[in-house]
Each structure stands twice: as structure tokens, then as C-alpha cells.
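One protein chain omitted, others in place.
Which chain is which? They are A and B, in the order written, and residues in each are numbered from 1.
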Amino acid sequence: MGLNPDEPDETRRDAHVAEMKESGGLPVRTAEAQGGIFSGAPGFLTTRLDTVVNWARENSLWPMPFGTACCAIEMMATAASRYDLARFGMERMSFSPRQADLLICAGRVSYKMAPVLRRIWEQMPQPKWSISMGACASSGGVFDVYSMVQGIDTIIPVDVYVPGCPPRPEGLMYGILMIQEKIRRASPTADWVADESLIEGLPTLPAQHLDLVTSPFGNSTQQNRSSGLVSSGAIVRPNDRQP
Amino acid sequence: MAQTKKRTVVYNVTRNPQLADGGGLVHAPIVPVEGEVASDFDEDIHGTHMLINIGPQHPATHGVLRLVLELDGETVIKCIPHIGYLHSSFEKLGEYRTWNQIVPLTDRMDYLAPLIYNCAYAMAVEKMMGIEVTERCKVLRVILMEMDRIFSHLLWLGTTAIDLGAFTVFLYTFQERERVYNLHEAYTGARITTSATRIGGMMADLPAGWIEQLNHFVKTFPRTLDEVETLLTNNAIWVGRTQDVGVISGQDAVNFGLTGANLRASGVDYDVRKDRPYYDYETYDFDVPVGEHGDIYDRYLCRMEEMRQSVRLLQQAIARLPGGPVNVDDPRVILPPKTAAMNDMESMIHHFKVVMEGVRAPVGESWFSVESSKGELAMYVVSDGGSKPVRWRVRGPSFINIAALPHMIEGSLLSDVIAVNASLDIVLGEIDR
Partner (left out) sequence: MTDPNFKKGLDALDQGPARAAGETVESPPPAGDLPPHPTVDALRDTFGEAILRHEVVSGDEHIVYIGPERNLEILRWLRDNPGERYDMLRDVTAIDYGNGAFLQLVYELWSIPNRRQLRIKIELPLDRLEVDSVYYVWRASDWLERETFDMFGIVFRGHPDLRRILMPYNYAEGHPLRKDFPLRGRFTRAEQTRRSLSLKTEDHYSPYEVELAKRLGQPLPSVMADDGGPGVPESGMPGIGAQ
């Protein structure tokens, strides 16, 4: 029997007492009534191991904030007083990758920064998830230039892309809820360690694997896979169109 | 309980005409620092000194700054900053964008005070083109810039307090920042990336009720500021960690090119709003706080006072905000109204041409600076007569200010590195560009 918040307190208390009399002890909220994950008799608890592991994981994500630019300010706003990220069990921002399981990459990433991002991802223990926050992290955004990574999915695997420039705090929270949803649907007992598709012997990748990593997946549209030099034709000004 | 010396900020309201022509305190030629070369190693340091690396991904570096420190115990012997981990090549990208398309890039450069950057860019281009914006636009831009000065100082205050161990201040300042976010959003539709200015005016006039909302903020904000002051100004920990830490003398500060509160805390009275007034700043009644010790505490006091002065400026600007159009009446830079463009063939062609070909600027250049929240922000625009700049250069205050960091922290303790770095009020988007 569940608790209906609309019932007056007396009704609820009466039902409670009746239930206690019936079962001869403390009432146990059943899974059906609660929509929760536990069920069982007094003193016992039965559940699926998958469910309880997922439940624990999804409600105590420790984010590793990899904030570089504008999105980092919105991430701070999300963690601050009005939006209060702590409501999602993400009270503890982990600034050390070894004690984190959710990488939030907020902001643009330059080629100079890319090996750092890769290494931080490698240092996070399994299982781990990542959010690419904002247009620049997801696809390079307006910065289709010589110094910027065109989407961090060419560097690390990404679970959730949050669009926006920068996304509002609500957007980031929605992304986090999607990560939680993803965790809920996973089956940790089936594959204890998520398959790490990156190649060993890092940080240098063998050339034959690199096209895999840099190929246009996700929403990165600015990739080209051919190797070698592109022509460096001088810019024709001032009548040239936008690139 | 540690002693808390009562310190005040020196006001230099009259710009002391009897002291010197410019009213500045620094006039002596500065002795060159010829001895400092990067290649003289101290012999016999093996085993006693240590090299450590902070960043680029570190919570206390305010972004992606990276510092390499040589330590002797806890004392910093040498500090070598490395930047460029956020190099987004704004200036190169600007050469491929028309004059109006650059505006969205400017607020991604300094995301702590986006409107100041929007305005500074538009002002530089307008100066080069010889466009005089309308009276309403001038006052409106003053309002927006002063609002964002508060906006940026609040973030500086919150993060600096976090770096020194005071978390509460962060929550207080973000509460206030959320109200400025709302104002941004009501006017421009975006919380940070405002892109509010256009060449010759603004993207739109103010929405109804915006001024009332701002008025409410202006009325209630000083109360929060007072509360924050009670948390910090006489706090023994705060005073102990900030007074006489990260000192830089006025002479050195000028030689290093520091600007903004960092320079004024060292006793040099240089504020672009007073020294090269733009947008009638000379007719507003406000003071420029000037410190005397050049340490973190004075920078803190200066910024706190600057917020109060910004409130004063906002009150005056709101009172004098005139009616009338916000955009200039110059069809070469301003789009026709949407209704006209939809109903009238020629207006539509006009609209199309302005959008597709962009505004064209005459041959020329302009190096125009404003007082941003972090110091003197200059936009240098060079045109060869086309619809895109030949060169768009940003003289970022943070870039120059952070270059003085090694000078301030060499010889002090490791824990002071974080404090000094925070006190400089840097934003990496603009340092790395």
C-alpha cells in the first residue's frame, strides 16, 4: 500500500496502523505500490542486482568538470544556488579524474588541449560516462579553424551531447537525466567493464586506427579523412565568400 | 584573533590637477630590469628544488591556465605560465567574417562580461566608419556596460573567495548574477552570449518593463554587496591571506602594462573612462577607487568599490535614458524594418544586400579602447574598404595582466599562487583568443 500525499493525515495514519496490524510488524512498501526497486517481506529485501547497482550508480554520479570556456560558466551556474546540481546526487564535484565517473566537457577544446582531455578520460575508472556540453565541444561550433578540435568525439567517446551555445542550466540537467536513464537501462552484470574501444599503447595512436577515431560520427560534420597536405591557397580578399 | 587592520580605498575624485598634468602618481622613468634573463641557473640546486606543474585542467586556475613552478620547499623560486590551451583563433576567424558577424565572436571571448566586449567592438568599428550613434544608444550602452561590470566582478568575487576557502560568498554572488542573467535574457534572449550590438546601434530596443527590472536590481543589489562585505572585509582569514600578498609597485605595474583594478590598486590613477572619456562618461558623477598597497586586499577593495560606483552610474544613466530611435538613420549600415522588407521590393533588396554583402567600411583603422571590467580593452580594426576586416585585433586586458603573474609570486609561498592568480581577474577565453 502506497502513501497518497493527497489523503488527509488521519486517513493515512489509519491505513498505516491497519497495515501494521495485518502484517504484524513494520509495513513494507512493495515495489508495485511504490514504483521503486525493492520488494520483499519484513527484514528481507529482494531485487535484481542490476537494478540495485544501477540505482546506486545513477544517483551518486561524481562529475569531473572539464570546463574550458563559456559553458564552464553555465556549469558553475548549474552547480550554484538557483539550479543546485546537488539535487541529482552530484553534490561532489570531483576535480580528480580518478574519483570521478562522469566527464562533463564544457567548452571548446583546442588541439593543444586534446591530449590532456584524452588522458583525463583514460584516468577515470570504469564505469564512466561523458557529456559533451555545448556546440563547440560537440562539433566545433563556430570555431571551424586551425586550432580547434571539431567535436570531442574525435578524442573520447561521448554519451550525451547537449546542444546550445552555451546550453542553459536546464539543458545540462536534461543531459544529466539522460545519462541517468542510460545507466538505468544498462546491465552491469552482463558486461562488468564497458568495452573500451580505444587502443592500447596510448597516447600515440597507430595510424591505421586513427581514421576510426577521427571519422565523422556523432554530429561532427567538419571531418575529412584524407591524409596529407591540403592546398594552402592564399585568401582572396575582399570579395571572398564565407568559408 | 588576528589583527585586522582597517584599510580604506583612496579616492582620487578631483584627479588632483596640482599633482601633475595627468593626475597620475607614476611619472619617473622606470629602471629597466636588465638582469633578468631566462637562462641563468642557480648552481647547486640539485635535490633541494622541485619542479611542479599546475594545470591546464585544475580547478583553481580559472580555466585552462598552466603554471610550471620551481619550488624550494614551499617558496616559489620561478613561475613560468603557459597559455594557449584555449586558443580559438578569434582574430583569424574575424578576417573571414563581415563586420556585423564578428559581434557574436566577441562575447565568446570574454564570457564574464559579454556586453562590454560587444559594445567595445561596435564602438571601434563605428569610430572607424565615422558613425555617431544616437543619444539613446549611447546611454543604453553605458547601462549595459556598467551592468556587466557588476556581473563580471561578482564572478570574480565568488571564485576568488572559493579559492581562498570561503564557499558561501560564491552562493551569494551567483544569486545576484542570476538576476543579471535574467536581465540579459530579457533583452537579448541569451544568458551569456548576448551579441547585443550592431554597427550603428543595437539589435533591438529595450523590451517593455526592462528598466523597471533593472531598477529593482539596482535598488536591492547593494544590500547583498554589504552582506558579502561583512563576510570578507574584516574576516581574519581573508585579511591574513590577502594583505601584503602579491604586491606589485605602481612603477612596475605600469611597466608591465597592467590596467584596470590591478593597476589602480597599486596607486596609479588610470581609468579609461576618466582619461579618454567615451560616451559622455565625463558628465557622469562617479569616483575611481585607487588603492595604495598593490596587494590582493587592495584589488579586492577597489573592485568592491567599483561595483558601488557602477550602481551609481546605473542610477544616473537610467535617469537620463532618452527616448527616440536606438539605431542611427544610416541605411548603409542599418537594416530596413522587417515590415518594410516584407512589403516593399526595394526595401527587400536593401535588406538582402546588407545581410548578404555586409556593411562596408571605408579604408582606415582604429585602435579604440574602453574600460572593461578587467582593464583596458581595446579593439583594433583595420579595413581596406571591403566588407570584412583586414585585421581585427583585441588588446585583451587579461592577457597583459597575467603576464605580470611571475613577477608577483616569485618569492612568495605556494598557497599564495592561487590567491594571486585569482586576484588578477583573468578570463582564459580572452587570454588565449
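Please note the rule applied: contacts are C-beta pairs under 8 Å (C-beta built on N, C-alpha and C of every residue); 3 or more make two chains touch, one makes a residue touch a chain.
Remember, predicted model here, so these are calculated numbers, not experimental data.
Novice: Which is it among B:Arg136, B:Arg241 or B:Arg433 that touches the chain not included here?
Specialist: Spelled out, the listed residue whose C-beta touches the missing chain is B:Arg433.
Novice: Can you tell me which of B:Thr134, B:Thr173 or B:Ser369 touches the chain that was removed from the display?
Specialist: Reading the full complex, the residue touching the unseen chain is B:Ser369.
Novice: Using the touch definition from the top, which of B:Tyr270, B:Tyr284 or B:Tyr300 touches the missing chain?
Specialist: Final answer for the missing-chain contact: B:Tyr270.
Novice: Mind listing the chain A residues that contact the chain we can't see here?
Specialist: Chain A touches the chain not shown through residues 53, 57, 96-98, 101, 111-112, 114-116, 118-120, 122-127, 144-147, 149-150, 154-155, 188, 192-193, 196, 202-205, 207, 210-211, 213-214, 222-235, 237, 243.
Novice: Spell out the interface residues on chain B facing the chain that's missing from view.
Specialist: Residues of chain B in touch with the missing chain: 20-22, 24, 26-27, 29-30, 32-34, 36-39, 41, 45-47, 49-53, 55-57, 66, 68, 70, 78, 80, 82-84, 87, 89, 91-93, 96, 127-130, 132, 252, 254-257, 268, 270, 275-276, 330-332, 336, 340, 344-347, 349-350, 353-354, 357, 360-362, 364-369, 376, 378, 380, 382, 384-385, 390-391, 393, 395, 399-400, 403-404, 407, 432-433.
Convention: only the chains that are shown with their structure count from here on.
Novice: From the C-alpha centre of chain A to that of chain B, how far is it in Å?
Specialist: Computed value for the inter-centroid distance: 33 Å.
Novice: Which of the residues in chain A come into contact with chain B in the complex?
Specialist: Of all residues in chain A, those touching chain B are 65-70, 72-74, 76-77, 80-82, 93, 95, 107-108, 110, 112-113, 116-117, 120, 142-143, 145-148, 165-166, 168, 235, 237-240, 242-243.
Novice: Over in the complex, which chain B residues touch chain A? Could you list them?
Specialist: Touch residues, chain B against chain A: 56-59, 63-64, 84-89, 92-93, 95-97, 101, 104-105, 108, 111-112, 155, 170-171, 174-175, 177-178, 181, 191-193, 384-388, 390, 428-429, 432.
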